[in-house]
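The block underneath contains the structure these notes are about, expressed in structure tokens.
A single protein chain has been removed from this complex, and every other one stays in its place.
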Amino acid sequence: MEDENASISYFLGTDALGRDILSKIIAGARITVLVVVAAVGTGVIVGTTIGLVAGYFGGLIDDIVMRFVDAWNILPGLLIILVIVLVLEQSLETLIIVLAIVSWPGAVRLVRAETLSLKNREYVALARVAGASNTRIMIRHILPGVVNIVIVTATLGTGNIILLEASLSYLGAGIPPPEPSWGRMISEERQYIDAAWWTSLFPGLVIAMVVMSGNFLGDWFRDRVDPTLRQL
Amino acid sequence: MGQFIARRVLLGIIALMLAMLIVFSLSRVKGDPRYFFIGEDSLGIDPAVWEEWGRRLNLDKPVPIQFALWMGDILTGDFGDSVTTQRGVLEIIREKAPNTIQLGIIAWLLGTLVGVPLGVFSATNRGNFLDYVLRGFALFGQSVPIFWLALVMIFVFAVNLGWLPSGTKGEGLAIRNFVMPAVALAWFPAASYLRITRTAMLEILDSEFVKFARAKGVAQVPVRWKHAFRNAIIPPLTLSVFVLFGLLNGTIIIETVFAWPGLGRLAIDALWATDYPLLAGLAIIYGAAFVVMILSLDIVYALLDPRIKYN
Partner (left out) sequence: MKILTDKFKRKTLSAGLLSILAVVAVFAVACGGTETVIQTVVVKEQVPGETVIQTVVVEKEVQVAGETVVQTVVVEKEVQVAGETVIQTVVVEREVEVAGQTVVQTVVVEKEVPVEVVVVEEVEVVKEVEKEVEVVVTATPEGMMEEAMMEAIDIPDSKSTPGHVIFADVGSALGSISGNGGSLPDAPLQGDRWGAGEHLFTPGAADWDEPMLADTWTLAEDLSSVTINIRQGVQFHNGWGELKAEDIAWVINRTNPAINPESIAASAANFTALFGDVPVEAIDDYTISAQFNNFDVRWASNFLNQEASGGLTSMATSKRAFDENGRDWLKDNFIGTGPFSVTDFKSGTSVTLEKVDYDHWRKNAGIDSFKVLAVPEEFTRVALLQNGESDVSFIDPKDLARMKKAGFLEVGAGAGIQEGVMFPGNLWETTNAITGEAIDFPSHGVFVRPIQWVGNPHQPEDGDNPPGIDDMEQARLVRQALARSVDRAAIVEHVLGGVGNPVHVTYFSTFNPNWDSQYEYPYDVDAANKMLDDAGYPAGDNGVRFEMPLFVGPELGGGEGPAGEIGDAIAGFWTDVGINVKVLKYAYGVFRPGLVSRSTVVPMLTSCDDGQEAYPFDWPKGLVQTTLTRGGFSCGFESPDILEWYNAARNEPDREERIKINKEYLAYMHNWALFPGYVTVPQAYYANPNYIAEWPMHIGGSYNSPENIVLK
């Protein structure tokens, strides 16, 4: 029996059941990208909305929101996520919700801070004088000012979400089978690290590369958005 | 200053109480919480015991009252008994905590002592080959799943080379047993430190007063360490608290891989046994520890950076 660790037809070798690693990585990409984009997207949209409202209206709403963000931040994230997966059914939807929960407090914090500084700008005051409604001011005048920074952090956060999904897979709480996921691939093939390193190495490298790309992309966006950091 | 600290303490307490609310809500998500408090029995539970548990959890009262009573218990130090072991939650946590604290602090020091100097080094050698190597390391360090790294380390250093033990804490103070778990835990923080310190250093090195010091003829090395680094310390310092807290997340995985008898393992065991009192206890103790850490950080900030205003 041959080890299919490299050949033309199996560029990255095959796994314990003779399945092509590359095909699995490609198939896993779809689901991983879906989960990550959905989770980060949901988290960021919800977080941005809450942050905008809290920052714009201030007062009691702001206080309540920020205390909840604080509360979330002091809890051990991974443990709470695992408990949520435990009490909900383990499914793709649950996982997306859980990963979205991870991203929202950061977005709230960021957007709120930006909103606070933008809402006292002159052009916002002018808009208010011109009779624009609160909703309109938030959407047309403040949102464009915060959207850049949100995109930057969301991109930077993508890598962490992928790593988090991999960790959850390792603990048995990740993307449920039969959907292939990268984290699951590494987790399932870990027993062959000694004999068939390629089965877990390549998914690991793909995760590393995508996380790195996310970081580069985030850095690049940030340089575009914030010129003071451009040359660092 | 006193007012500032008082306000911080108040905010910390509010955050902690809201965190308790989150933890409490999780036990009520799926209806009757008794299933999280009564262990698996195979032939059924005495209806009297079932009722007794209902009373003990105050299920006959409205939910807000239930929460208030539960929180009251916790604030008076009564976290209840673990479902699976029938031992006090605090007692169990106290028993395991030293192992995690030892590992966490060693990893934290390791991450700091490796990451911060390398960050400074990388910044002062900007654009060099070494800078690229270090930044490459930092990127890679932040990009690999920690459990995979740990398994590869076991494979290489324990199974193949036979230099280090594969896992467990060993007998007594077995330093060799600390090496792999600590390095695996420190990997990600070291990379974060490197990136953040580098950025902070570059910012400061570019600033007017460092340029001025240089113009005055102060030598390179003192400029770097005395003038620049002292001012660049704030971001890594902030990071360090989050790193220490983040290590708690890391221990869940690392302690599972290396069979380390600490709180991370305890959390996973409690999770799979649906041991709710223990899970809640862990989450709240973690939260309280973090509140205390942030408070200390705020105070250190205030002492270090005169620019911070208290209001």
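Going in written order, the chains are labelled A and B, and every chain counts its residues from 1.
One rule holds in what follows: contacts are C-beta pairs under 8 Å (C-beta built on N, C-alpha and C of every residue); 3 or more make two chains touch, one makes a residue touch a chain.
In this text the structure is predicted, and so the values were computed from the model without any measurement.
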Legend entry - Option from A:V69, A:L86, A:V108 or A:L163 whose C-beta touches the chain left out: A:L86
Inset, instruction - Out of B:A19, B:I154 or B:I294, point to the residue that touches the absent chain in the complete complex. - result: B:I154
Legend entry - Positions on chain A where the hidden chain makes contact: 1-4, 9, 14-20, 23-24, 26-27, 29-30, 32-34, 85-90, 171-173, 176-178, 180, 190-196, 199, 206, 209-210, 212-214, 216-217, 219-220, 231
Inset, instruction - Spell out the interface residues on chain B facing the chain that's missing from view. - result: 30-32, 35-36, 39-50, 52, 83-87, 92, 95-96, 126-127, 151, 154-155, 158-159, 162, 165-168, 256-259, 261, 265-266, 268-269, 272-274
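Just so it is clear, only the chains that are shown with their structure count from here on.
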Legend entry - Averaged-CA centre spacing for the pair chain B and chain A, given as whole angstrom: 20
Legend entry - chain B contact footprint on chain A (complex, rising order): 67-68, 70-80, 82-84, 86-88, 159, 163, 166-167, 170-171, 183, 186-187, 190, 193-194, 200, 204, 207-209, 211-212, 215, 229, 232
Inset, instruction - Provide the residue numbers of chain B that touch chain A in the complex, in ascending order. - result: 11, 14-19, 21-23, 26, 29-30, 139-140, 142-148, 151-152, 155, 159-160, 199, 202-203, 245, 248-249, 252-253, 256, 267-268, 271, 274, 279, 282-283, 286-287, 290-291, 294
